[in-house]
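Structure incoming, see below.
For this depiction, one protein chain was excluded, whereas all remaining protein chains were kept in their positions.
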Amino acid sequence: MTAIPITSSTENESTRTLRHVFSVIVRDPLSLISTIIIVLFVLIAIFANQIAPYPLEGAGKTNADNSLLSPSSEHLLGTDKLGRDMLSRIIVGARPALIVPIGVVFFAILIGTPLGALAGYKGGWIDEVIMRITDLFLAFPSLLLAMAITSAMGRGLDKAAIALVVSWWPWYTRIARGVAVSLRQRYFVEAAQAVGVSDAVIIFRHILPNTISPILVQATVDLGTVILAMGGLAFLGLGTQPPLPDWGLMVSEGRELILNQWWVATYAGLAIFIVVLAFNLLGDTLRDIFDPRQYK
Amino acid sequence: MKRFTLFVSLLVALSVILSACAPATEAPAAEAPAEQPAAAPTAMPEPTEAPPPAPKVLKIANTANITTWDPVASFSTEAAYMANVYEQLLRINPPGSAEKYAPLLATSWKSNEDGTAWTFNLREGVIFHDGEPMNADAVVKSLDAARTSGGASFIWWMVDSIEAVDDLTVQFNLTSSAPIDLIASSLYGAWIVSPKALDAAAADENYWANGVEAGTGPYMIESYTPDQEIVFQKFENYWGGFTDKNYDTVLVQIVPEALTQQQMLEGGDVDLVTRVPAENYDSFRNNPDYTFLEEPSFFNYVGYFNTLRAPLDNVKVRQALSYAIPYDDIIKIGAKGLGTQSRGPVPAGVWPWSPDVPQYTYDLDKARELLKEAGHEGGGFSMRITYAAENDTEAAFVPLIKDSFAQIGVDATVEAIGFSQQWDEAKSDPANAQDMFIVLYWPTYSDAGSDNLWSLFYYTEKPFFNLSYWNNETYNTTLDEAIGSTVTDPATSQVKYVDAMKLLVDEAPGVFFFDTKAVFIIPNSIEGFQYNLNYPFVQYFFYQLSPAQ
Partner (left out) sequence: MRHIEFILRRLVTSIFVLLGVSVITFFIARVVPTDAAAQYIGPKARPEEIERVRIKLGLDKPLPVQYAIYMGELLHGDLGNSISTKRPITQELADRIPATMELLLVGMFIAVLLGVPIGVLSARWSGKLPDLFIRLVSIIGVSMPAFFLGLLLQIIFFRNLDLLPLAGRLDSDMRFVSPVTDITGFILLDSLLTQNWVALKDAFLHIILPAFTLAAYPIGLIARMTRAAMLEVLEQDYIRTARAYGIKDRIVIYLYALKNAISPTLTVIGLTFAFALTGTFFVEIIFNWPGLGLFTTRSLLNLDYPAIMGMTLLGATGYVLINLIVDVIQSWIDPRVSLH
């Protein structure tokens, strides 16, 4: 039923879990394809400058003479208003599209998990205070909160990222707290307490490691959602600002052109869709393996 | 599933309760058309009988939103609608007309010799939409409100007092000479409003909120649904009268998206639109069903250099950068070719524009040479350029500047920030402000001398609109002289203005990108459209339009 290790010897457990995950993924065609897609996009993001046919245009260099060319052998996905190669824009745009959401989820975990572990482990008023604050943030539809914060800080990729961290961390606090509560009464925690191990050590040695797998599953699913949210914020004009390449922004820039220059919006929209789909498929499989819902 | 139904009905109940709190603004809208139910346009008219003619309806899709229905405070896009409802004392005609002004609520006017006292004779028998008579007291009350608390109150800065000489005569007493005829024709801050409504608005700050109006114009607002539509009906008692060619009803739909507007126009949902994506102009330009008009406009794009900061405090550097602006590409990309490179900050066609004012060319060699002379060979400095994130045109052309500056070794970062935010930044502390700041500017009324030239570059201790912080003694005195002689000696005034503009271009405290063009796509089914450069926010005066015969 559960993959949460009962002992605190996480070393062997995590290798075993990983192997298990790997074997499931290899057997399930959808997860296999989605893993390949993710790896592919990560490689594209890393080697963007080597892969993109016009890396400078991808980063924003303009070419007024090539404005809005339709797809051709020269420009496989056409060019945008400023004459930049769309394929290069999308390839270079893979960087912020992947890196920023990973950063958002990472920082949300960094803030949320220790707080949740602390709340669940200590209980009492600490738990009460932390969880009520969490409730406050969870009382907003997360995208609405992120939109409000972004606009208050004044648009931009960095601001959108901060806003998303602020609206996302409470989810991890909840998960980590669930794990911590279930572990509090376990014998190895009680044993550690009995021999006088400090709370901080118990949390870091025994509680946090056990939150890793449910958190990772949640993180995989969240990555897709955060990519969507980043794209959405950019589409609304709150996120990334030009001339930085951003898929959501490309869709928004291409909206007016959809009748005659459909390529500007379509391919960027497809890119978002494919990446999010891959993360969701993978997350779905992982969730079936770990079933982290029991911690929510 | 039963419980889900309960859940849904709870929500429905909740939202009904919430929406019931809304005042019934739309009620009158639903009534009126019911009075003319037989307006089915498809029905074939019976040849024997003569049924009452179907009301003529004009349907327009407009991007303009309403920021206020308060005619005193109004200083934004809602003028597109309010200019059909309210009137000024007089209207300025398009450039090149035989008469400079068309009389509206005033029939004649004159000034004393030095232009410090003006008398206006008012039209007799005009009534407001609420039935109040339009007279000298109404004019005094409206304009006093406009100059003390109006959105564009500053246009009246030189007015000392306005008095009613008799029931139909108004006198303006000024502290310094100024063209009151021109100012009174301003789109903003010069509408005459019913005194009864002004009193009501003073007592209730939400008086105007739902599209209440009290003007004298040819059309009345029948209903207003925010973000959706405004319905206008003709005002039967309009002083100018109606012929059987005028539209009875004008239905404006607020459609912010250019592409949607295009679809609506092509699909026959509307008769007129205000915006079509520039990329799709060609589908109309060569289409025999439409007249495609490219007209000069009131608007231009200007960039301020922060002249307090090194190296931009060096005139040679500013000149170098002015030579490094790819003007043609900017017009091509930013305006789809529909623009002309500016000659200083005065848009072409607006007084005191002059073809004698020089322009910079796009010349990177010259730019490099000037940088060298300034002691910045090969550039080597960086700049932060900001522009309004709301402005698609700026978003399109600003990256071109960055790339061009890179070619002369200047490293520019461009930043899109909120329009009001960028003003705040520039106005707060020049030391921290952006290095270059790009704006779309227009004169409040048809005088770019006392507006553009004064507002944008005249030095005041606390910067008002001179956000280049440039302070040039000669420029300031020349401008003072030009403004002072506008009424008494327009020819001298023009000469002084041209001198000031030449100095401005040479000193380059800013970059003068391009004057935009206004595009109108008029279907052949509509006639009477006449473009008036002086009222850029009013795309259509409904009263001029009629169905083609």
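So that you can tell them apart, the chains are marked A and B in the order they are listed, and the count of residues begins at 1 in each.
Here, a contact is a pair of C-beta atoms (placed from the backbone, for glycine too) under 8 Å apart; a residue touches a chain by one contact, two chains touch by 3 or more.
Note that the coordinates shown come from a computational prediction; the quantities given were computed from them, not determined experimentally.
Student: Using the touch definition up top, pick the residue from B:280, B:444 or B:516 that touches the left-out chain.
Tutor: Missing-chain contact among the listed residues: B:444.
Student: Counting contacts across the full complex, list the positions on subunit B that touch the omitted chain.
Tutor: 1, 3-4, 6-8, 10-12, 14-16, 18-19, 21-27, 29-30, 33-34, 39-41, 57, 59, 65-70, 73, 75-76, 149, 151-154, 205-206, 208-210, 225-229, 231, 251, 253, 255-257, 260, 263-264, 267, 269-270, 389-390, 418, 420-421, 423-424, 444, 455, 462, 464-465
Student: Under the stated touch rule, tell me which residues of subunit A contact the chain that is not displayed.
Tutor: Touch with the absent chain occurs at residues 29-30, 132, 135-137, 139-145, 147-154, 224, 228, 231-232, 235-238, 248, 251-252, 255, 258-259, 262, 265, 269-270, 272-273, 276-277, 279-281, 284, 293.
Methods note: only the chains that are shown with their structure count from here on.
Student: Roughly how far is subunit A from subunit B, going centre to centre by Cα mean, in whole Å?
Tutor: 44
Student: Which residues, counting only subunit B, touch subunit A once they are in their complex?
Tutor: Residues 257-259, 262, 277, 279-280, 326, 329, 332-333, 389-390, 395-396, 398-400, 402-403, 414-418, 421 of subunit B touch subunit A in their complex.
Student: In the complex of these two chains, what residues of subunit A are touching subunit B?
Tutor: Residues 60-62, 64, 67-68, 81-83, 154-155, 237, 241-243, 255-261 of subunit A touch subunit B in their complex.
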